[in-house]
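Apart from one protein chain that is not included, each protein chain of the complex appears where it belongs.
On to chain A.
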Amino acid sequence: MNATAEALFVAEPYQPTDDVVIDCQVDKIFYGDFLAVRDSTVPIEKKKITGFIGPSGCGKSTVLRSLNRMNDLISVFRFQGSVMYHGQDIYAKKVDPVVVRRYIGMVFQQPNPFSMSIFDNVAFGLRLNRYKGDIEERVERALQRAALWKEVKDKLKNSGLSLSGGQQQRLCIARAIATEPDVLLMDEPCSALDPIATRQVEELMLELKENYTLALVTHNMQQATRVADTTAFFSVDISQGGRTGYLVEMGPTRQVFEDPREQLTKEYISGEFS
């Protein structure tokens, strides 16, 4: 492979067919001196599920976490490019990442409920946003939508950490959707779950997209085909000696999986490497 030609590869931009909620244009993402991701344009369309797939180290999680400035927790993180959310670049100087995260919620790879009661976990965001209405009703609704209500309705006072892994993850989803955030980012939400819990979470995602916009990082290509409307395939470029991730191809999920434009995509989805 020719190193310089590889480095210059930039994916053909995906032409969105719906309203774009988050228009993410990554020029470069650094961790310290390390170039983690380059040249990736990922528009997230309204009320759709956008799937991010690709091998380990391809930067898909990094890009997802850039969408609500979660990466700001890492002190050496640097973002070059723009993430336009309703016409506002969330990386502009005057923007407070705290505000961004209140509108763009997140569900993580590992279930991470707070060490407090199930009720307080779900009510956390409501109280944080000084919600004046009926908190109990909102908590119940969030738990119902997260398909957890039946299992926990009699033990809302118990600690969130007393639940099983799958229940904890659904609790975290309930916590994230209780405040009705505009966009929900999910970073491999099923990687710690068994197949049954995974299926429940997937059904939940399909239900959620009626109201929300979702972006989903997944290691599981079947999951992408099951739930994602559009899919972005990232790969990692090791030819430069580094490990820089970049977008290879983005399009409607069906097209990416059945008729990929790029040879690399074809090899990845057919399981030739991972």
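Following the convention adopted for this analysis, contacts are C-beta pairs under 8 Å (C-beta built on N, C-alpha and C of every residue); 3 or more make two chains touch, one makes a residue touch a chain; residues count from 1.
Please note the rule applied: contacts and distances are computed from a predicted model.
A.B. asks: Choose one: "Aspartate carbamoyltransferase", "NADH-quinone oxidoreductase subunit N", "Phosphate transport system permease protein" or "Acetolactate synthase small subunit". The correct choice is the protein name in UniProt for the chain not shown.
C.D. replies: "Phosphate transport system permease protein"
A.B. asks: Quick one: say which of A:V20, A:V95, A:I135 or A:L161 touches the chain that got left out.
C.D. replies: Going through A:V20, A:V95, A:I135 or A:L161 one by one, A:L161 is the residue touching the chain not shown.
A.B. asks: Quick one: which of A:F108, A:Y212 or A:F257 touches the chain that's been left out?
C.D. replies: Answer from the full complex: A:F108 touches the omitted chain.
A.B. asks: If I consider the whole complex, including the chain that's not displayed, which of A:V10, A:M116, A:L206 or A:I238 touches that chain?
C.D. replies: In the full complex, the listed residue that touches the missing chain is A:M116.
A.B. asks: Hey, which chain A residues sit against the chain that's not shown?
C.D. replies: 68, 70, 73, 75, 98-103, 105-106, 108, 110, 112-117, 124-125, 128-129, 158-163, 172, 175-176
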